[in-house]
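Take this structure first; my questions come after.
Every protein chain of the complex appears in place save one, which is left out.
Read from first to last, the chains carry the letters A, B, C, D and E; within each, the first residue is number 1.
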Amino acid sequence: YKTFLTEGSAVGTVNGLAVVGANNGLSDFSGIVMPIVAEVTPAIQKGRGEVIATGKLGEIAKEAVQNVSAVFKKISGSSKDITNMDVHIQFVGTYEGVEGDSASVSIATAVISAMENIPVDQSVAMTGSLSVRGQVLPVGGVTAKVEAAIDAGLKKVIVPASNFGDIVLDHAHKDRIEIVPVTTIREVLENALVDCPAKTELLSKMGGPVAEGTKAVMPNKKARAGGNVA
Amino acid sequence: YKTFLTEGSAVGTVNGLAVVGANNGLSDFSGIVMPIVAEVTPAIQKGRGEVIATGKLGEIAKEAVQNVSAVFKKISGSSKDITNMDVHIQFVGTYEGVEGDSASVSIATAVISAMENIPVDQSVAMTGSLSVRGQVLPVGGVTAKVEAAIDAGLKKVIVPASNFGDIVLDHAHKDRIEIVPVTTIREVLENALVDCPAKTELLSKMGGPVAEGTKAVMPNKKARAGGNVA
Amino acid sequence: YKTFLTEGSAVGTVNGLAVVGANNGLSDFSGIVMPIVAEVTPAIQKGRGEVIATGKLGEIAKEAVQNVSAVFKKISGSSKDITNMDVHIQFVGTYEGVEGDSASVSIATAVISAMENIPVDQSVAMTGSLSVRGQVLPVGGVTAKVEAAIDAGLKKVIVPASNFGDIVLDHAHKDRIEIVPVTTIREVLENALVDCPAKTELLSKMGGPVAEGTKAVMPNKKARAGGNVA
Amino acid sequence: YKTFLTEGSAVGTVNGLAVVGANNGLSDFSGIVMPIVAEVTPAIQKGRGEVIATGKLGEIAKEAVQNVSAVFKKISGSSKDITNMDVHIQFVGTYEGVEGDSASVSIATAVISAMENIPVDQSVAMTGSLSVRGQVLPVGGVTAKVEAAIDAGLKKVIVPASNFGDIVLDHAHKDRIEIVPVTTIREVLENALVDCPAKTELLSKMGGPVAEGTKAVMPNKKARAGGNVA
Amino acid sequence: YKTFLTEGSAVGTVNGLAVVGANNGLSDFSGIVMPIVAEVTPAIQKGRGEVIATGKLGEIAKEAVQNVSAVFKKISGSSKDITNMDVHIQFVGTYEGVEGDSASVSIATAVISAMENIPVDQSVAMTGSLSVRGQVLPVGGVTAKVEAAIDAGLKKVIVPASNFGDIVLDHAHKDRIEIVPVTTIREVLENALVDCPAKTELLSKMGGPVAEGTKAVMPNKKARAGGNVA
Partner (left out) sequence: YKTFLTEGSAVGTVNGLAVVGANNGLSDFSGIVMPIVAEVTPAIQKGRGEVIATGKLGEIAKEAVQNVSAVFKKISGSSKDITNMDVHIQFVGTYEGVEGDSASVSIATAVISAMENIPVDQSVAMTGSLSVRGQVLPVGGVTAKVEAAIDAGLKKVIVPASNFGDIVLDHAHKDRIEIVPVTTIREVLENALVDCPAKTELLSKMGGPVAEGTKAVMPNKKARAGGNVA
């Protein structure tokens, strides 16, 4: 059953990317599109917001959700009353569980989209870990993930700048998708959210603090200008 | 002991559907009607509502309850003070425990019926998973569940649109029930709640946000028009 | 040591019924009177009532307490400030632990008696599970439980209507107790609480919502009129 | 090291009685004096009182503390703001842990003494379980406990009325202590607290509700008049 | 690395004493100085103070911290708003964990020093358990602990009065330290805190309630006058 879109836009819904078979020690694992859906509701306890993530998350994935919560509490918490919001995050269809922190950028984008009510471009896929200050950190299996995005018919894939040099595409996949290396959550949102006044306002609000210190995770900055990999 | 109704209406009471024998690896499991009962009471802690589900729920079933809570908090939370409500959800008679997320639409319907005090049509059965944004997601064992609904004398069964093509009924069961494929919780409520002014108001309130983005889970939309399966 | 009364009345004290030996797989288990005592006190945390049950309860018994709490929060929560009450429930003398949900009607009756300060008739025994909406659901071992009530010198026993047909009494026990089949907690209270103005007021308050939908669990309604079983 | 007094009086301090060796299946266990000390302090969390018991309590002992808390919350909670009190209960010197509910009357007496600032007579020892409504329930090992109280030089021992008939003293112990069978916590306090205006006020306040229903646990009432056992 | 002082004074810092090797069943364990450091900070949760102890505490040590908290909440809680204080207690350097309750007097002294901002005399060492009412209770290994205090160059050691008779010093250690047997936390503070107006005020405030009932743990009172042991 296909549980994600590849065109149009939707609020709170992001095409994440994951690898399967990575835990069996074999080098040949394959990538899949793993949808992340978020919703923000009135809190069921007055003044006591909660972040609730489902999908049988492993320890690292649970900690990733905590790190991501620092990012969205910082971005939306000054202008909204997050103490009266429950934030729900759902990994769709992960009945066998999910591990790792590479969905961090997807979770952050889904939640911020839901919180700010700005739609996400459904032709975009993404992967990337996050620091609590919004820096995009490297992940594994980037080539397999990009291939999965291409195979699913997606048009753009957002990857950590520090992983940009890792991507080696075979002839069948080459030049069939736009690869966007990023270093901050601000750049992720810039590329994944649909253009609208609310998006412009959000990005201008984020201008300062989140981008700060991000040079730390961008050794391959020139690669970004270099366009697609081979 | 029969613990469910097959006609009339009742608040907070839904005829869910489940499969038994699905965990022993055999292909021949059978469906059953599994009643879900919900009640909404004054909270025992001021401003601190709680969602309490019983029936020896497994990990996936507990997470399904959390996902469903996003749906009813969003739907009822803007017009009601959910911080002073305790929401009780009971799987009736599941002494051996219950697993899976296919009761999600049943739980959502039972709770919303109890919260809004709108009766549920007891001639209806249903199965389906839910996203936190109210999209109906596919489940397993749909043919066996539909057969169980027919055998119990029920008149209508609500199934995920993405499962509609999976239903293969034998001669004995064919054409004996109305099968309604749905893609959102709004459609579930439209088909399961008894017509009344409160229902009309609820559905009009839900018009926008819940239906949004639901195209993602409806690859079989044309099948819906096609009527009954063979 | 006898730890229960068989005549007179007492607030917050109910003669429950249980079976022993039911878990060893033998068909010959026997019934016992298992007293349930409840007390309602000022909460030790402001605005944060708690339900505390003791007696080494197993998982199903703990869930039964949660289901029962929906019933008494609904019944008493609109007219009393339950957020400033701690509800204590004690299974007396169950040092080896207690399992199952058949004490649900006893717990509900003891708590409502304590909350409303209406005495319980101590010549009455009872058994029955409960839905969160106050419907009486079937239990096991009813014949053995009725025999235990008779042997203890009790005068009336309340049983789920759906279990009424299960009772088969031998010559020694036949016709020695009044058996009352019930379908709702309202009927339980009607039969177990001592007649007084507070009881009349309570039952009239419960008239509507609790009885609603209870036809679902009463397939044997005619049996009630049929009097004692053989 | 002797950690208890045998004369005079002290607030919040009670000479409980326990048996050692009871868990090894032998019939010859012996009794000991087990001091219980309680203190009531300003709560460290505003409006959120807590009951904290130490001494490596087993499951039944922890539940006994919860049952006892119903008793002291009921007795003192109407006239004092228990939501701003932390109640500390200490089993002194039980480094190997403590199990059972026979210290319930000792805990209740120590806490009520500390809460009401009424000294306890240190020449008194006691044993007994409690219902959540203040009824004294039977315990095991009463003969060994009475012997221990005698050997320690204590002058009076309070026991459950239902255990009064169990006490069989040998020639060396006979007639050397006053044995007081009781059926309610009110009678315990009457016998253990030092006479003073605060005690008189407390007992008169308790007159009604706590004594109610206590006939249930007093089959041996005449034995009390009969004086010492042989 | 030496992590404690042997002269001067410091707030919130106490030279506790412990034994090592006591758990391996050998009779020859040795004593060490084990520093306890406490700090009192603004609470991170409004109106919800917390007591946080670190150093890999075992079960008995954790319960000792709870018992000690009764003592400092009672002493400082009437004049200070402890609901807005977080109390931190650190066993320094106990990477292998710490067990037992013999550091109770050290913890109490460190916390009260930090709370009241009264320095502790760093030439003093101490050992002793505490009741929740501030009585000093006996501990094990007192001779080894006193020897450790002497070897570390400390000038005074505070011990439970009930342990005073246990101290047997060899020729090398005899007469080289002042040993102060105590029966209450008030006496501990009198001997360990640096003389200042705040100390005088504190002790006068404690005059009544804490000392009460302490005769129970002081069978060796005359020994105190007798000076050093042999």
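One rule holds in what follows: a contact is a pair of C-beta atoms (placed from the backbone, for glycine too) under 8 Å apart; a residue touches a chain by one contact, two chains touch by 3 or more.
Fair warning: this is a prediction, and the values are worked out from it, not measured in the lab.
Considering the complete complex, the chain that is not shown touches A, E. When you scan A:69, A:109, A:122 or A:184 for touch with the missing chain, the hit is A:69. The residue touching the chain not shown here, chosen from A:133, A:186 or A:199, is A:133.
Looking at A:49, A:93, A:141 or A:181, the residue that reaches the missing chain in the full complex is A:49.
Against the chain not shown here, chain E presents residues 1-5, 8, 10-13, 35, 37-39, 41-48, 52, 54-56, 86, 88-90, 92-93, 95, 122.
In the full complex, chain A makes contact with the omitted chain through residues 47-51, 59-60, 63-64, 66-67, 69-71, 73-74, 77-78, 82-83, 85, 131-133, 135, 137-138, 162-163, 209, 212-213, 215-217, 219.
Just so it is clear, only the chains that are shown with their structure count from here on.
The geometric centre of chain A is 53 Å away from that of chain C, both derived from CA atoms. Shown here, the protein chains touch in a chain-like sequence that does not close on itself.
Chain pairs recorded as touching, per the definition above, are A-B, B-C, C-D, D-E.
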